[in-house]
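A protein chain is absent from this complex, but the other protein chains hold their places.
As written, the chain order gives the labels A and B, with residue 1 at the start of each chain.
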Amino acid sequence: MQNYQHIGHSAVRVDGKEKVTGAALYTDDLDFGPNLLYAEVVEGPHAHAMILSIDTSEAEKVHDVVAVVTGKDFPYNFGLYMKDRYIFAQDRVRFFGEQIAAVVARTPHAALKAAKLVKVNYKPLPKVLCPVEAIAEGAELLHPNLKNYQHVPWFFPQPDTNIAHHRKIRKGNVEKGFDDADFVLEDTYNVPRYSHCAIEYHAAVAKYDLSGRLTVWASSQSPHTQRNLFANALAPLGIKHNDVRVIAPHVGGGFGSKAGVTMEILAAAIATKVPGNPVKVLWNREREFYNTYQRLGVVAKLKIGVKNDGRITTLKHDLFWDAGAYVEYGANVVNAVGLSAIGPYKVDNASIDSYCIYTNLPPGGPYRGFGYSEFLFGLESHMNRIAKHLNMDPVEIRRRNAIKEGDLTAYGAHMNPNGLHKAIDAVEQKIQWNQPLISNDPNIAIGKGFSLFWKAPAMPPNAASSCFLKFNEDASINLLVSGMDIGQGFLTVMAQIAAEELSVPTSKIRTENPDTDRNPYEWQTVASHVTWGCGNAVRKAAIDAREQIIELVSRTKFLPKETLFLENERVKCTTDPSFELLLKDFIINGIQAEDGTFKGGPILGRGVFMPEYTSTNADPETSQGGHPNVHYTVGAAAAIVEVDKQTGKVRIRKIVEAIDAGKALNPSLVEGQIVGGVLQGISTVLYEEMKFDHRGKMLNPNFTDYKIPTALDVPDEIIPIIIEVPQPDGPYGARGVGEHPMIPIAPLIANAIDNALGIRITSMPITAEKICLTYLDSQKKSSI
Amino acid sequence: MAIPYEFQYFKPGTIAEVVALLATHGSKARVLAGGTDLVNELKMGYRVPDVLIDIKDLEQLSKIEICNGHLVVGALVTFRDLLESKLVKEHAYIVYEAAGLVASNGVRNRATMVGNICSAVACLDSGAPLLVHNAVLKLLSVNGERELPISKWFLDNRKTALAPNEMVTHISIPIPTMKYGSAYQKMMRYSGEDLSQANVGVLMFADGECRVAFGSVGPVPKRSPKIENHLLTQGLTAESINQAKEMIEQVIAPISDQRATKEYRMHMTKVMFERAIAAAAERLKQPRLITKH
Partner (left out) sequence: MTKISFILNGERRSLDVEPYEVLLEVLRDRMGAKSPKCGCDSGDCGACTIHLNGRSVRSCLILAVEANGQEILTLEGISRHGLSPLQKAFHERNVFQCGYCAPGLILSATELINNNPHPNEHEIKEAIAGNLCRCTGYTPVVEAILHTTKKE
């Protein structure tokens, strides 16, 4: 094991002091001076309707109103993977609450008042609120123009249907697999939509100055992607990429919701109509729920065949995704799951059909886990049910099937090195799996659950990261990257990497959220890839700087390069212990030669990382032949729960979760991801639920009725375990862990509840009410 | 979110000025105490007044005191004040218990019990505790003061017997004259802050009287004389409690909404009734009231 000075240490967050003092500024905290305008959005009150007319005259009369804009002002479409989205609704609205127009005023009070006066006439259209209905014969078409939308080459839309994408896997011989099976289990699992619930709203302020420069400040996971999409969408106005600048302050939580482009484009577009004035678009809690991305809902039909010894012979997984009104980002969730819905198992015969289906509900999009939580709910429930049928231990059946390095994935690529079996062993031991659980209270049932997980980053094959590194006079460093610290501690870890390579302490490394004008390219902070991807770029930049330093010292001090190394902010020499040169003495101004001249100059490092082995070129009928995913991060989890038989209320005594981080660059931050992610997972299974009425209107767009946990709702104990089987192309062996901790939690709890009460619940959420009523029902049935 | 409405704000120094303003503006005026409901309603455009009358300068309304055998709670007493009051813990334990389950600390520091009953939302926490204690409300207008039993206060969801020119000045809770045990049970979706999906209040006395009230299972909280009579005549045996549990089906008519189904509300009301009876009986047995949190 290499002896690192910074890597693997729990360094204190570089943004920690800002955050505990209130100094940290988020987008809505920035001041923009007396010219600031406020935009208030007008929303459509139909899930599906034609817009017949918009009358803005009354709104325009309100004192302090500056402008009213509508879809007619911006007849442009945009989207990340498929251009099916509009800045404001054009001829029709496709979900309840979609933006129709915006009022721009000098005060929020006036904007809100005037927005209520915009009159819109609609002709309601038949609506489709369920993905299964949306693909039925004769279903109302949401996007008659689907065939003309531009999209990435790995999407397969089906024109004149509501299917925006269909990812298909065909591997081995599925039918023969079922013939060979001793037992086949088939069932359908329902996972509804979920909301990210970052506590900070989406916020964007844009200024289109009188010279035609567009600057957008946004709460964002994707500054460069936003710049790219803004520039592309607004190109008809003559705007070029170098006219657009995105500045990303601190982000008050993302979880996927602030990836890609949603409401931010409103600010960018509206600003072009009020040149010279910054304009703020601030979302509210209601809109956070119904007009940003939501986690997609899914109906998953799963059929698995096994031998009596528990080995999987075949798997058929059909997933019908409720992807919402626009799928420009959400369709890639469907794609990612289509590629990986065998779970972390060796499955020789597999058939997967993952359908991205338009519905008249808010747009589905990226959410921590990117579809894996959703399909694993069914898959890991299924594994337990099969074990129960075979009278096998739920850990054992997983151990027998768990994927190993070199096994083939569903699309035929080799599985990366991983610690899945180590994780299973570690969790089994820590939770004392074989110890019997006894309840002393007849009203309390105790149960235990187990679940595995895996997830790969879902990215374009050429998603890239880059870094500039510059020294200051005192050998402190500015590290310029464009990954976002959305709370995970990304910036701290990047500082640790540079510190490791350059022997400068993290306290002397300033690295902040980006400005696309100053910081080099990063695709997006999503997919749990930035530690891995941008970490590689930072490491390369630091090595680049170090090599320049060594080269300079070598040629000016006449020492062989291979004898020079950095330690404690100094250049030292292996063959001359007395030699040392402080970095601060030459890092900007160079080294003076004997003739009085100076050699060198400011040291600047650059680093770029792009995986060069990935490809989406595969047979669309089977998905065989490409290499769409860079690697999988894997792990295992177990839980012990108590259930109150009378009320259905669940108390979680203990959760143990092991994750293979490859290399935990900062263990305290990895543990933070685990503890926080586990609670988010618990919340989705026990408490949260988006409720829509028959009109497609969300009934609970608030924390009063969309319940996320409080400090009183945490498990008695969460024990994180870090496994380290290095990722060969990761920085120091690291791979991402941000999304993964929540992924196994839903089936984990479902399995523990089944173990406690003998009831199997196949739809999320598993609320106290559902447990209670299901249990009462099972008691009635068993007493008959 | 900005409040897109305009109104006048008054903060009178005397109660006479408050009722004079109410007499002038009637239903166009609203009284502001803690504001935790009211400010939300202003943002949502619900019952936006022309005139807002802030009563926080009326210090005499911020007291909890004993007066003529009653525990008198002023209109400015917050849930936090109730939780910190020894008098409340001693003489109306169920009020203390329910107060601890209202919203969260930061809201309880501001929200008042009088405000809670004036909002009169169906899911309020104060209803059942005040009903079992036969609380009396003191209402004031330019025409003078009147008293109204809490049982006549709630008319419907968000609708009370308050006249447009009146304000509630105090809640007056008769102090039990004999040993009592009480308990409040609240159905919540989790342990953190939640609105009640059903609640049960029980107050029993050493002489066998047992009062029961149900909240959040209909438009207004209510007592059940039928169940109370049954428990009084049959005593608190396992059998009589079971019979009482079954009687709940005739007493309440919960609805299904986004927070819970009527089936679960009914089931939980029975479970909570049984648990509240058990907890109150246990507290009654204790030599003297020992407050436990």
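Here is the rule we use: a residue touches a chain if its C-beta (ideal position, glycine included) is under 8 Å from a C-beta of that chain, and two chains touch if they have at least 3 such contacts.
Worth saying up front: this structure is predicted, and the values here are computed from it rather than measured.
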{"item": "Options A:23, A:136 or A:235, residue touching the unrepresented chain", "value": "A:23"}
{"item": "Which residue of B:42, B:167 or B:277 touches the chain not shown here", "value": "B:42"}
{"item": "Touching residue (missing chain; options A:90, A:158 or A:284)", "value": "A:284"}
{"item": "Option from B:20, B:103, B:161 or B:175 whose C-beta touches the chain left out", "value": "B:103"}
{"item": "Absent-chain interface as seen on chain A, which is shown", "value": "10, 12-13, 15-26, 28-29, 108-109, 196-201, 250-255, 284-285, 486-489, 668-669, 672, 675-680, 702-704, 708-712, 714, 718"}
{"item": "Hidden partner interface residues of chain B, rising order", "value": "1-9, 11, 32, 35-36, 39-40, 42-43, 52, 54, 56, 80, 103-107, 109-110, 192-193"}
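Here is the rule we use: only the chains that are shown with their structure count from here on.
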{"item": "Distance from chain B to chain A - Cα centre to Cα centre, in angstrom", "value": "44"}
{"item": "Residues of chain A that touch chain B when the two form their complex", "value": "107-109, 111-113, 116, 284, 646-647, 686-687, 691, 699-700, 704-705, 707, 709-713, 767-769, 772-773, 776"}
{"item": "Residue ranges of chain B in contact with chain A within the complex", "value": "1-4, 104, 189-195, 258-261, 263-264, 267-268, 271"}
